[in-house]
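Yeah, one chain of the complex is gone here, protein chain that is, but the others are all in their spots.
== chain A ==
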């Protein structure tokens, strides 16, 4: 890849990282106003995974996410009007305010759904991949889940079926080594997820990088191998969750993890290192600032739009249950 191509790619990836990070920082800033009446599970710290994987895929490819889904939604759609409106419970939201933060979706942009029951989106992704294969439309499905989901039986059922049926699906484990607040030591009776997964007929990758470009290329390699061999793929990507499991605050005083860990990961913060990379690739500070200013403006405008939008009408309670 030439230097110019690489610069363009990294600018593109930075734009997505910046959007995700700052949309969530905006949530943090406004959450105390108590107008966003929906529990939020923020992606801060993990952005490189959602952005790197989704941007390596084609726009028509599909994704399913968890309750920590803002990053996937934002990078798949690039839009913030319906996003913030949904958090504010407004009729202009993704689901007219009926779903809230934990269930963002955008079928037209390939985001099938997000689920708040751990691992429950995984078999749905397998079915979606089966449909894509049967319809021969060439689409790939990426399903995002936390490492806690690998303790659910349905994860293994789904991995088995995907491997058995040779489905075009990418299992992406966003591995922060925590299930809510429980560390690996109280959850795992085995040594390695990837070692077990390698016994299945699929490709397995793992990495602890926070470099979005590295994750982008890793995913491209995974997609290439999947297409070549007609086998699914599992990628285990480590990250550090900066904030509490649910909510907008830090929780280093809770006693289950240390600030020192956070500070170590912060040195490799995905947004900061990507910005530094852009400078090293010859982007000017003013060029980056202009890009950031545009995104800041988008977020501000969407927030204002969401706040001023109407709540759903009473008749909406009963709408949309049945076709």
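By definition in this document, a contact is a pair of C-beta atoms (placed from the backbone, for glycine too) under 8 Å apart; a residue touches a chain by one contact, two chains touch by 3 or more; residues count from 1.
By our rule, contacts and distances are computed from a predicted model.
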Hidden chain of the complex, named as in its UniProt record, picked from "Hemin import ATP-binding protein hmuV", "Alpha-ketoacid dehydrogenase subunit beta", "Cobalt transport protein CbiM" or "Cystine transporter permease": "Alpha-ketoacid dehydrogenase subunit beta"
Which residue of A:38, A:160, A:206 or A:220 touches the chain not shown here: A:160
Residue among A:71, A:129, A:273 or A:309 that touches the chain left out of view: A:129
Which residue of A:98, A:166, A:201 or A:307 touches the chain not shown here: A:98
Residue ranges of chain A at the interface with the undisplayed chain: 62, 93-96, 98-99, 103, 105, 107, 112-113, 115, 117, 120-132, 134-135, 153-154, 157-158, 160-161, 164, 319-323
